[in-house]
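Structure first, then comments.
Showing chain A:
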Amino acid sequence: MSKYVIIGGCAAGISAVEAIREVDQVGTITVISEEPCPQYSRPMISDFVGGKAYLEKMKTRDDKFWTKQSVEALTGQRAVKLDTVKKFVTLENGTKVTYEKLLIATGGKPFVPKIDGLDKDGVFTFTSLSDAERLVSKIEAMQLKKAVVVGAGLIGISLTEALVKRGLQVTLVELQDKILSLILDPVASDLVANTIRSLGVEIITGQSVKNVLGKPETPNVVGGVLLTNGCQVLCDCVIFAIGVIPRTELVVGTDIKTNRGIIVDNYMQTTVPDVYASGDVAEVYDFVLNQNRLLPLWPLAVLEGKVAGYNMAGKKTEYSGGTNMSSLKYFGIPIVSIGLTNPKDVSSLEVLSAQSAEENVYKKLVLKDNVIVGMIFVNDIEKAGIFFYLMKNKINVQNFKHVLLSKTFSLATLPEAIRKEMKISE
Partner candidate 1 sequence: MIAKEIILAKLDSRFLPHVTFNDQICQVNAEGLHYRDLNSLLRTLDSHGVEKVELHSVCGQRYIGTDLKTGMAIEIYGTPGNDLAAFMNGPYITVYGNAQDCVANTMNEGKVVVHGRAGDITCYGMRGGKVFIRDDIGARAGIHMKEYMDKKPYLVVGGTAMDFLGEYMAGGVLLVLGLNLKGDEPHKARFVGTGMHAGVIYVRGNVAHMGKEVKMVDVEKSDMLTIEGLVREFCGYFKTDFEEILSKKFMKIVPYSHRPYGRIYAY
Partner candidate 2 sequence: MKRIIAKQEHCMGCGLCEVGCAVQHSKSKDPIKAYNHEYPKPISRIRLELNKPVSFAIQCRHCENAPCVVACLTGAMTRDEETGFVKHNPEKCMGCWTCIMVCPYGAIKADVSGKIVAKCDACTELSVPVCVASCPNGALECKEVTS
Partner candidate 3 sequence: MNELDNKFINPFNQDKDFAGCSIFGMMSLEGKRFSSEDPIKAISNMHDRSNGLGGGFAVYGIYPDFKDYYALHIMYLSKDAKEKTDRVLASCFNIIYDEEMQTKAAKVVDPPLLWRYFVEPKKRRSPNLPEDECVIQAVMRINTETGKAFVFSSGKDMGVFKGVGYPEDIAEYFCLEDYYGYLWSCHGRFPTNTPGWWGGAHPFNILDWTVVHNGELSSYGINRRYLEMYGYKCTLQTDTEVLAYAVDLLMRRQRLPIEVVSQILAAPFWSEIDSAEPKRCNVLRALRQTYGSLLMNGPFSVIVAHHGEMIGLTDRVKLRPLIAATRGNMLYLSSEEAAIRLVSPQLDKLWAPRGGEPVIGRVGDKKIVGSAVKVEEPQ
């Protein structure tokens, strides 16, 4: 009888459970999670802040999930030690949980720069539901009016929107020249930035927070931030949404090798047999860059967890890879961004783009050797998935390149062979 232990009950963990159960209905599964109810959607925490979501809605699986899958769910418990030789995990309360196959899906933790004033009341990070709950109760309790969001990445922007919805005045501070610089090119970035500004948000780019300032009357309470350029921004709270870093502390001292995250192969196995890792904690394969790297994205975590689960249960399954891919819904501008969207060196690349100011539409494709390696779609995203398919399957688009971005592009534009492969019609 196999015994599966999964540390982390979020995207990758749940997905792994389901994968294991597809293959093995009898082996025992134990899930260890710090959170009392880990099966909620982390990306929804902004909606939680924005008042659009509540826990019940955020649950990706219902409460009976664990029992239905015959999982021993050790929720609210933290794994603190791992022995890969004797194959057991030690919990915070001292309990030892032995395993035959282990999945580490501990995810990431927010990155906060080491600056002064972080201890003040009103400094937040923003990655988990508890972060969101804390923030909301603070806003409500203290009637906060002004917030500074540090980091204009996906989380920062989504939080900004949620805060705007709550009636706060927000200042967005971004170290890079452009917002969303990891996923958008300057054109798309400006499109978003203009919209955000039009809603009263102040965006400050090229700056970071030097330290957090207290209020004059109550220095322990956040009263503003000092930027690197010396300017001060007054606010009631500061939220750091710069990004996450892998939670690898559990593997310290074991033979499991890490880089920035845990190193895994394409079967999600770590350098130690029977130990797997997936999700934000692992460095996984990027099919665009053709190398492993951190890709802390929910859909990929699900996919990785699934691959890990299959392999743990003995169904050999290779991970086909992911890449940096995001869809944005904020401020009413739908955006899809995948892969190399803003390459620095375009010498070996080809960039196709189309823009319609009238409809506020922007589309861009980055091609390498006639294969799509990156794309941005702004405002007209319905068919983006078709391009992602072409990209993921590395389909040579040379023969129909000229129509890719035309208004009439559709599945019908694709060569018949591809449509056949996709089994679109009989």
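Everything that follows uses one rule, which is that contacts are C-beta pairs under 8 Å (C-beta built on N, C-alpha and C of every residue); 3 or more make two chains touch, one makes a residue touch a chain; residues count from 1.
Regarding candidate selection, all candidates are chains of the complex that A comes from, given by their letters.
What you see is a predicted model; the values in this text were computed from it and never measured.
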item	value
In-complex contact partner of chain A, selected from candidates 1, 2 or 3	2
Candidate 2-facing residues of chain A, complex	15, 41-44, 47, 52-53, 57-61, 298-299, 302-303, 306, 325-329, 332, 334, 336, 338, 381-386, 388-389, 408, 410-413, 416, 419, 422-426
